[in-house]
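Only a portion of the chains appears, each positioned as in the full assembly.
We call the chains A and B, going by the order they appear; numbering starts again at 1 in every chain.
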């Protein structure tokens, strides 16, 4: 993410609005719409946590990281079908999720019409009377302008800062 | 003093809600269960080399589990004996020793206090030999699973596993052995440690109901709850020291994993043939099923779904969940990684199945003075316990709560016994007590 490759202000604005729109869709449980309109069929969707290791540790990355999500298009659809089943007692009464997105930076990639986007997020979940959880994360996205001119998410890597999850679960898209 | 027999009616399969709430009971559990029973520490495959270590907990006590030069494994309390600072702050790694961050006391892999900075300042009254790390008295392995025990008077690990060892061999005694793929996912949930443990030990009952959303997503629609109770479904087992497990032979074990790990089909067929030869056709039938099980007190696993769980207590109302993927050592690295992803898809902290369960374990349901006067029911299949020619332990139907009852039977014996000698005595007639009931 070199400083000189930053996208121009108009594209930045478009990307920012894309991410806000996405958060709003997800917060309003419009998962299918998100899936259909914002994701590229080639999507790779990852969420990563790191084990606590000493700085000098020499073991390979996969021995140090755990991925609650490492999904392709089909895996995501399977998960969305679970949400659509209407059978999750966890979601009844409905939970309230809110994804505040900040620190958006976008950069041109070598491939044309492709952008590397860095953003931060603070997602809050309120559910039942007393449950409140928060998760802090960074995201590195790859966005591509599709043939219809609209942006699509081609890859997302979500880095969680927490090692031990404090949420009741992470069954949510960040 | 806590009256254990009032809390758990082992004969009738009921328990007081207080065992899921009271701090006093919890403290007794820490003493009489977690400082007495064999506690899962790690798997040998996670610390293969000299100096490899993981840090984990036995009850609330943090321990370093450490591979020795001679290949043996020792475990130590993870605290400096000088002014008490935490010693190792990583979860895992490789080291031949740790220096304390406070004053630099250095402890070697075998637990000795190897060096003391400025030691000439100490004077003759200080004896360095006395201040090594405090060692967990017993550490033993079975099929590569490493357990520790704080009570030197405990029976050996193999004896402790008892009837269950036979079953573990079926999936763990594979050529090359099995291994755990780490690192574990970790999360903290609002639950008493017994709730998830009893769920994994034998809760066939909830599968069709709690997890209907996953069934619907995977199968298109959720089958009725009774789909899990046909005659030939399998069985649940309980054993002397509270361990239990269940096998459903009506379901294909790795059904959720095969899409991303198709190699499992063949591996299973191979294994089935091996088991048939070693243990006979009845045992072989179990290989393609889906298993649930818990080892007393707080280690659970699903064979077929290939996950191993530890439920570490953090107070009466909190559990830290640790989840590993079970793989065969001889699998390719690539398959192991795909297996890791697939198992977490269902049983990780973002797992489709796991997420359904967590509310059910929520300890806040026990809030309230009057509420806690209530009792809980665990009577499914009560009085239908049986022995079998092939399968060790005491059996019940696959759709039964025989394993949960066995868990609480031993739980109560454990809390009521001041030492292992009494505990051995209390459990010696467990089988006839159950069968003659």
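Here is the rule we use: a residue touches a chain if its C-beta (ideal position, glycine included) is under 8 Å from a C-beta of that chain, and two chains touch if they have at least 3 such contacts.
Remember, it's a predicted structure, so these values are computed and weren't measured experimentally.
*Asks:* Each distinct protein chain appears once in the view. How many of each does the complete structure file actually contain?
*Replies:* Stoichiometry of the whole assembly: A x3, B x3.
Everything below uses one rule, namely that only the chains that are shown with their structure count from here on.
*Asks:* What's the distance between the Cα centroids of subunit A and subunit B, rounded to whole Å?
*Replies:* 33
*Asks:* Under the stated contact criterion, what part of subunit B meets subunit A in this complex?
*Replies:* 89-95, 182-190, 210, 212-214, 216-218, 222, 320, 337, 340-341, 344-345, 348-352, 354-356, 358-359, 364
*Asks:* Going by the contact rule at the top, pick out the subunit A residues touching subunit B in the complex.
*Replies:* Listed in rising order, the residues of subunit A that touch subunit B are 47, 49, 51-54, 57-59, 62-71, 75, 78-79, 81-82, 84-90, 130, 163-172.
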